[in-house]
Each structure stands twice: as C-alpha cells, then as structure tokens.
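As you look at this complex, bear in mind that one protein chain is not there, while each of the others sits in place.
When the chains are written out, they are named A and B in that same order, and each has its own residue count from 1.
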Amino acid sequence: MPGPTAPHPWQARFLVVESMWIWYRRNWRATVVSTVLNPVFFLVAMGFGLGSQIQPGAATGGYGYAVYLMPAMLAAGAVQNAAGESTFPILSGFKWSRVYWGMTATPITPAQVATGQLLWILFRLVFSGIVFVIVGAALGVVTGAGIILSLVFAVLAGMAFAAPLVAFAATIEGEGTAFNPVFRFIVLPMTLLAGTFFPVTELPALVRPIAWITPLWHGTELARAAAFWNLEFWPVAGHMAYLLALTGIGAALAVRNFRRRLGV
Amino acid sequence: MADDPLVLAEGLTKRFGEFEAVAGIDIEVRRGEAFGFLGPNGAGKSSTMRMVACVSPRSGGTLSVLGMDPDTDGPKIRARLGVVPQQDNLDNELTVRQNLQVYGRYFGLSRKHVRDKATELLEFAQLSDRADDEVDPLSGGMKRRLTIARSLVNDPELLLLDEPTTGLDPQARHLLWDRLFRLKQQGVTLIVTTHYMDEAEQLCDRLVVMDKGKIAAEGSPAQLIDRYSTKEVLELRFPPGQQDPAPVQDLGERVEVLPDRILVYTTDGEASLAAAHTRGVTPVSSLVRRSTLEDVFLRLTGRTLVD
Partner (left out) sequence: MSVGLVWRVVPPGLYARRARTVVERSFLVNRRAWMTIFSGFFESFFYLFAMGVGFGRLVGEVIGPGGQPMSYAAYVAPALLAASAMNGAVYDATFNLFFKLKYAKVYDGMLATPLGPFDVAIGEISWALIRGAVYATGFLTVISVLGLVSSPWTILALPVVLLVSLAFAAVGMACTTFMRSWQDFDLVQLALLPMFLFSATFYPLSVYPDGLQWVVRLSPLYHAVELMRGLTAGVIEWAMLGHLSYFVVMAVVGLIVAGRRLGKLLLS
C-alpha cells in the first residue's frame, strides 16, 4: 500500500474507471436493454424481417441483407451506446450523483476524471460490441474473423462521437433537456441515414455531404470493409484519420471543459 | 351553527399495515382559534393532518370537518380548506404567479378572479417583484411563503399548516409567523403541527401534545406549563457522563437527567443554584430559565422534542 501521495496519472484514470465499475455492478440491469438488446432487435427486425423483402444485389454488395447489415449495425450500436453514455451520465456526475466532485476532492485531477470517464466509455463500447458479435455469430450473419477488426472500427467510431459529446455534456447546467435535440436531430437521423441500412449513394446528392461528416458513416465504411475483407489502404487510412482526429479533439475539449467546471 | 366545531374527531385512528400512526385521538377545533399539534417527528401529526385535509382515509373512529364527513364529501370539504404541506410541492414548471393562478383554477374559480387574487396574494407573500420568475431558484423562505399564499387562493375557512417553518432561518421564520398572525386576525382558523416549542408558543391558542400516535395533554401553552412544569428551571451542565443527580435530587420538585446536563424543576431557580453550590456541586456552567413547552414534553414523555 503506497503512502498518501498523488497517484500516477494512469493509476488515477483507472481509479475513475473503477468507481464507475462499482456503480455499474449494482445497476447494470438498467443498461442491458438499451446497450445490448436494442441493436439485436434492430438486426433481427431489419436484417431478417425487412431483409426478407430485399433481394441481394449491388447495393448490398451481393450479400444477404442481414449479413450486409451486421457489421454496420455493430458500428451503429456503438455510436448509439456512445451517445447514451456521454450525455445524462456526464451531467449526473456533475449535478445529480456529483461523483466528479467527490473524485476531485482527492488527488485525482479534473483532467484525469475526464480521461478516466472516456476510458470507461471505451470499455463499455468494447463489451457491448463483443456481446453483439457473439449474438450475430449465433444468428449466422458473421462471415469471418474480419468482424474482430470491424469491432475495433466500430468502437473507434463510437469514441469519435463520444469524446466531443462528453465535452458538450460537461458544459450543460440544466436538467438535460439540451440533450433532446442531440438525440432527435443527430443520433436518430445518423442511425437511419448514414449508411447503416442502405448505401449513402441512395440519398439525394444534396444530403450526402451531411452523412459524410458523421462519424457513423466512416465507422460503417470501415466495419463493412473489414467484415467483407476488402480493405484498401487509402480509404481505410482516410476514415481512420478522420475518426482519430474527432476523438482527439473531443478528448482535448472534454479535458478543458472538465478543468473549467471542476477547477477551483 | 357558528359555534359548531370546525374539526371534531373521536377515536380517530390511522393504520399503515401493522403500524398504528394515529392511535385513537379526540380533538375539537373551534372557529377562529389557532390550534396546534406539538410532538416529535413520527408522533402522528402529519397523518392526522392528512386525514383532516381529506387526502388520507381514516382507519377508524369518527371525523367531521366543516360539519361534513371526509369519506363522502372530500371534494366539498377540500374546496373550503387551505393546505400547506410539510414539503413544498410547488409546480416547478410554472412561474410564481402562474402557480397561484393555476391553483385557483383547480378550485373552479374564474380566470378574472384568480388573476386579481394572485396579485393580492403576491403582495401578501411579499413576492410581487418575483411574480414572473421561475419557482426553483427561490429561497426556502420565499417558497414557503408562496406555498402559504397558494393555500389562500380559495379564501379558506380553515388553514392546515404542517411544520410551516421547519428548515428556515430565524429571520424567515419570524416573517412567516407575522403573516400567519395577520391571517388569524382576519378570522382564519389555523391548525399547525410543529416540533418547535417556540413556534407552538408563538402561534397557538390551544394545543395538544402528541407522542406515539396518542394525545398526551391538551390546553393553552400557559395552562400546559402551569399544569406539567414548575415556574423555573435550573440547568446544570456537566462534561458528558459526569452528571450525578444525587446531591441535587431534593433541590426542586423534580429532576431530569439528560446526556449533557441535569434539569432541576423548581419555583426559585437562583435559590436552588445557591443550594447546589453550597453542597459542592461544580457544573461547567449553569442557567436559570422559565419553563417552556419543551419541559412539558419532557415531563409527559420522558424524551426531548428535537433530538
């Protein structure tokens, strides 16, 4: 047991993660429906139900619709979970449960709280993603080991959405009504239109650029390329660079905003 | 008719499962008086108030409010009551003024009437300059005054106040008491519950002391003190665990030992203190004061009011 000195930065971040884990262990049931079951329901209803009405063709890369949907749904699920984990839980940490204030009363710094929180979201995304992949494999819509790489890309897309959103959530003072437009005008249309269920090329030309700026579109492109193993260097590098940049900028802003709010 | 009691209860009982919150009490509240329930938390005061307010059906006994039975005429009775609950339940989604107006509409009052009434009540509650603000940022005292103003929107004959000043600072409490005095002068009958003896002494013409769901005593504050206590009290403070009542046992009519002090009930406190000194009793500090309702409560129940 070390003496009461300031912890190593990584140790501090894992202390934040640990405290989130302790809470989660007691309350996990509440999140199972939204994080695990929701994407599965969508996969089954859209992939198999609606998919029965869709002939495999050029638009689905020649695959059955459920197979075509699987990697993209992995990415969409990660982004949706990222949205859930980066909004109300952050506000609660500042306002309702006030756990962040408790943490910064110890030698843990506001910046470490922010990065620890992001790390926790990363773990959550990885975990839900693994469960989803297992379910997909059981349903027979996984085509090969490439899905592991899809999972990595999906989590990356999730973090690219989570990090800026955490930064935004850290500035919210009210009861969280500011999140409603985020879900309504960003998360939902992104899920429906940014390439998950049908190629973006099906959208009117004017709308396509909006889809291109969403992290989900990049995540979907990457996840499908990995699952069907047709990775090409430049597109992959481009998508990854965009997602990494969003994650990096978002994390930097989150750290800044946590410092502002928790600093004395 | 005018002399009929506003509230009359006989053997009034409230049970929650096995637990008997109110264990058969008799009360009679007359028109124009300020009637109090004094007792610690959990004595059954709020349960009684909720039964009188016709929002909690009684488990036994009889109860008549404004000459009617709450079981059958609840809405009619509530139309003529004002209720200030223990915890403010103001409508946070409305402004200060809208709180008054919308509440008036629940009573079936016309829009014109509630508009004028709201202005008048804002004045009364000294909240006119906050009229169009949100409710949430108001201070505790302001919220309490707004809740009281809201309870007056239907010009009630009977006003029920459950712990009206709990949690307020001294200044806010005095302001609130002042408003309640005015209402009393206007002829509104008040029923107040409190666990503060000073509040009971300030506000109530007549009160009952409640403990464990039963009424322990009834009378005016002066009568109760006269009946159950002595004129003066000598308080002797000792370090924890070092008080020994034996040497002072016969210095008053009665002696109470509390965790940090000994109370000697006596007609002449100074004389008893002098006697204690001559017997070599050396308290950390000593105090001679008049008896209060706190002492009445201690006598009746063997416990203090606020713990």
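The criterion applied here is as follows: a residue touches a chain if its C-beta (ideal position, glycine included) is under 8 Å from a C-beta of that chain, and two chains touch if they have at least 3 such contacts.
These figures come from a predicted structure and were not determined experimentally.
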{"item": "Among shown chains, those touching the left-out chain", "value": "A, B"}
{"item": "Listed residues A:Trp23, A:Trp101, A:Phe127 or A:Phe198, member touching the removed chain", "value": "A:Phe198"}
{"item": "Omitted-chain contact residue, chosen from A:Asn38, A:Ser86, A:Ser128 or A:Asn257", "value": "A:Asn38"}
{"item": "Listed residues B:Leu8, B:Leu90, B:Ala131 or B:Ala172, member touching the removed chain", "value": "B:Leu90"}
{"item": "Per the touch definition above, residue among B:Ser56, B:Thr189 or B:Thr301 touching the missing chain", "value": "B:Ser56"}
{"item": "Interface with the undisplayed chain - residues on subunit B", "value": "16, 53, 55-57, 71-76, 78-79, 81, 83, 85, 87, 89-94, 98, 102-103, 105-108, 150-151, 154"}
{"item": "Absent-chain interface as seen on subunit A, which is shown", "value": "27, 29-30, 32-34, 37-38, 41-42, 44-46, 49-50, 52-54, 57, 59-60, 65, 177, 180-181, 184-185, 188-189, 192-193, 197-199, 202-204"}
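Everything that follows uses one rule, which is that only the chains that are shown with their structure count from here on.
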{"item": "Whole-Å gap between the CA centroids of subunit A and subunit B", "value": "55"}
